[in-house]
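First the structure, in the form of structure tokens, and then the observations on it.
With one protein chain withheld, the remaining protein chains of the complex are depicted in position.
Chain lettering (A and B) follows the sequence in which the chains are written, and residue indices restart at 1 in each chain.
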Amino acid sequence: MTTTRPIATARMYRRCLGAHLRAALEYEADFWILVVASIMMQATGVIFLGAVFARIPTLAGWTLAEVVLIYSLVVIAEGVGSLCFEGTWYLPWMVNQGDLDYTLVRPYPVVLQTMSGAVGLNGVGNLLTGGLLMAWSLSRVDVDWSPLRIALAVALFLSAVLIKLSVTLASTSACFWVFGASFMLPTALHQVGELAKYPVSVYSAGIRVALTVVIPFAFVSFYPAAAVLGHGQDSWVGLLTPLVAGYCVVVAGAVFRRGLRRYESSGN
Amino acid sequence: MAARAYLCMVKVSARTVLTYRANFVLGLFAVFFQLLAMLYVWRLLLESGKDFGGYTWPQMKAYLLVAFVTSSLVSAYGDFRMAARIRDGLVSLDLVKPVTYQTARFAETVGRAALELAVTFAVAGSIALVTGGIPVPDLPQLLLFAVSIAAVVPLKFLVVYLSTLLCFWTQNYMGVAWARTSLVALLSGSLIPLVLLPSWLQTTAMLLPFASLTATPAAIYLGQATGGEALGLLLTQAGWVTVLWVAGRLVWRFAVRQLTVHGG
Partner (left out) sequence: MPAATMAVMPVIEARELTKVFRRPDKSEGLRGSLRHLVTRRYTTTSAVDHVSLSIEPGEAVAYVGPNGAGKSTTVKLLSGILVPTSGEVVVGGIVPHRDRIANARQVGVLFGQRTQLWWDLPVRESLALLRDMYGIGPADYRAQLARFDEVLELGELLPVTARKLSLGQRMRADLAAALLHRPGIVYLDEPTIGLDIAVKDRVRDFLRRLVADGTTLILTTHDLGDIEDVCRRIAIIDGGRIIYDGGLDGVKDTFARERCMHVRLTTDVDPQSVAALLPDAEVTPGGSPGEFTIRFDRFVLTAGQVIATASSLAEIDDLLIDEPAIEDVVRKVYSGELELEPAEDGVGAGVGA
């Protein structure tokens, strides 16, 4: 097996993740608490949408089913992040403790060893809720499902997840530069991402630009959803999602690599 | 003698509040972005001219800001430390101290609450100014509001405290905290005014202590409850504080018995 080959690399990632998943599942009560809690968290947002749309037909021109699609994309991206890439969140801690040492002397990319280093079981709840919401939404929206459109949806939604993951990685990588605040920045950015649960057209121009260009959270949910639904004249912007994803992945990777060169281990 | 010990804890906690500032700011951040999203969504909704429980845009702004304050209070993560001490068995060291555990934790909460109140009110006030102001009630009503906010501190402490005690039975406090946050958001009215929820949820919320956390201060601030009705709401808050305080003591006693039986 050569780890330079993508398939072998992916298989190794699954192996690491699988081992941690098995370990995590040993505490059955924890599993249920986390799954139920994460479902509850997402459910409150859905109840809010339900209560609002019980009184109006559309929000900024978006129907309930369409808003639910936007909402579900954020929930799913968070779910994938928790279930498969939870280790990213532990990077500041690992850097602080010098726990990156051994990952640097193993023949597997450091970034993948880090990302696969933990499993967030709450991701199961998020994926369940997000999947159900998306299924419900897609069954209600007025879209002509040609094979091309299905392929487009898959490509855009996968890109959306990549964007969310890249932002998380880039923000946790800040820990290579700033020590004290490094635990706060990723979580704070994650909170900004909550804004993307609603159509960005509800926000002021400044926030809209920030969510599009500065930290492209709008490409996690709003733009890809608009493109798939063919919603509005600007729906073509969503077609850029894979490009934005590629850009984000490259930037996050570069930030991580640059940071790694500054890694100082610990005990000095 | 004991009272002086608790007073000392209040002071110490107030002084060490800065060590928790990262967590506090983080918690504030989380609530802040939710607030931001809500402000924009509600402005749009109310501009549509549809009826949302009779709220005008300035009133809704005031409601959301009150909800922001009540959601940010008692969130300085003293509960995570308590949960960790329970999980690691260190809590047995707290048992031998000559103070009541619950009162001691409450004293710490009070110590932090002063700064939390100052910061959250400053943030809320700034937002109110930036967004074009909110209605301000007259002085008597404002006093009633102050009392209801003061009552939120022990009440929220008790909700957090009781849920943290669950750590005697489960390892995973993260999940417990998330579930509690969701439940409180939904049933306190901080997510959306209770009148806009389906009636069965409204009834549930009214029968539980959660409505006293946000819906009560908001109703008093907006003048939806005045005079006798407002006093009734404050009495309800006091009632829940009493009930939950006793419940906390009972659960604690039960939990500790379990701890000593199983040897922590």
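Please note the rule applied: a contact is a pair of C-beta atoms (placed from the backbone, for glycine too) under 8 Å apart; a residue touches a chain by one contact, two chains touch by 3 or more.
Bear in mind that the values here come from a model prediction, so they are computed numbers and not experimental data.
K.L.:
Out of A:46, A:110, A:158 or A:207, which residue would touch the omitted chain in the full complex?
P.N.:
A:110
K.L.:
For subunit A, which residues touch the unseen chain?
P.N.:
Residue positions of subunit A that touch the missing chain: 1-4, 12, 15-16, 19-20, 22-24, 98-102, 104-110, 117, 179-180, 261, 263-265, 267-268.
Following the convention adopted for this analysis, only the chains that are shown with their structure count from here on.
K.L.:
Which positions of subunit A touch subunit B when the two form their complex?
P.N.:
27, 29-30, 33-34, 36-38, 40-41, 43-44, 47-48, 51-52, 55-56, 59-60, 122, 180-181, 183-184, 187-188, 191-192, 194-195, 197-198, 202-204, 207
K.L.:
Spell out the residues on subunit B that touch subunit A in their complex, using ranges where they run on.
P.N.:
So the residues of subunit B touching subunit A come out as 22, 25-26, 29-30, 32-34, 36-37, 40-41, 44-45, 48, 50-52, 170-172, 174-176, 178-179, 181-183, 185-186, 191-192, 196-198, 201.
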